[in-house]
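Here the complex is missing one protein chain, while the rest keep their positions.
Letters A and B mark the chains as written, and numbering starts fresh at 1 in each.
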Amino acid sequence: MKALAFLATLATGIVLLYGTRDFAAWGDAASPASRHVSPVYIERAVKETHVPNLVTAILGDYRGYDTMFETVVIYCAGLAVVCVLRRQKT
Amino acid sequence: MKRLQEQARGRDIGDNLIIRTAVRLLVPFIQLFGLYVIVHGHYSPGGGFQGGVILGASFILLALAYDLRTSLRFMSERTNAILGNAGVLIFTGIAVLCALLGGLFLDYSALDRLISLGPIEWRSLGIFLVEVGVGTAVMSIMVSLFWDLGSGGEMDEGL
Partner (left out) sequence: MIWELDLFILALVVVCAVVAINIRDLLGAVVIFGVYSFLMCLLWAEMGAVDVAFTEATVGAGVSSVLFIAAIFRTTRRSKD
């Protein structure tokens, strides 16, 4: 059983490593992601939001829904832990 | 096998003057750094999430070095719950306020109709307000996670 699990892990790893061959190189300016949305953000973010840190500008403004529901997810997790574990002393 | 918590209590671990003094000196600076990370998120790495986690970690450190009852003196459970709800409410409230003022949902430049600062300045300020909301919510949730996991929900002894 353990050998079978090891073989399955190995096969998945080989497939994943094979898949990474199609990735663009690190910092490749000609990759699809760097040609499509990144130039627009780099050109316009500081002008449109007056925030020098592009990451904050994108997370807080352009991708506001993402940040909002991330907060809501964390809030739900905290609420669930409190609901399950908290016990009032009787 | 005894549970780890009972073992640790039997050997009187964690009741140490050096640790307590060091933590009492360190905690204000950790909180100051957390506030700096939230407020300075516009110009340097950081932002609401990271700053909130650092602020929460300072309260967790207090609860680890002292016991849970002592850390409840600095921030009560009620305050913590109010802060957590207020944080999420700030974020969603600002988003809904933008929609009510005639802009799009989460489009901070619509707040210009409330106080006239210019739409671009409002986008910058809106990001800041939202980060403060995220920081408050994350801080309170991290602290309450530790309280409930560390004491099994009874809020008396803790680790």
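The rule we apply is simple: a residue touches a chain if its C-beta (ideal position, glycine included) is under 8 Å from a C-beta of that chain, and two chains touch if they have at least 3 such contacts.
A quick note: this is a predicted structure, and the numbers were derived from the prediction, not measured.
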Out of B:38, B:57 or B:72, the sole contact with the unshown chain comes from B:57
Kindly note down the residues of subunit B that lie in touch with the hidden chain. 1-5, 8, 37, 45-47, 49-50, 53-54, 56-57, 60, 64, 142, 145-146, 149-150, 152, 159
List the subunit A residues touching the unshown chain? 26-27, 55
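Here, only the chains that are shown with their structure count from here on.
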Centroid spacing, where centroids are CA-atom means, of subunit A and subunit B in whole angstrom: 22
In their complex, what parts of subunit B are in touch with subunit A? 41-45, 47, 49, 84, 87-88, 91-92, 95, 106, 108, 120-121, 123-124, 126-127, 130-131, 133-134, 137-138, 140-141, 144-145, 148-149, 152-156
Give every residue of subunit A touching subunit B within the complex, in rising order. 48-53, 55-57, 59-61, 64-65, 67-68, 70-72, 74-75, 77-78, 81-82, 85-87, 89
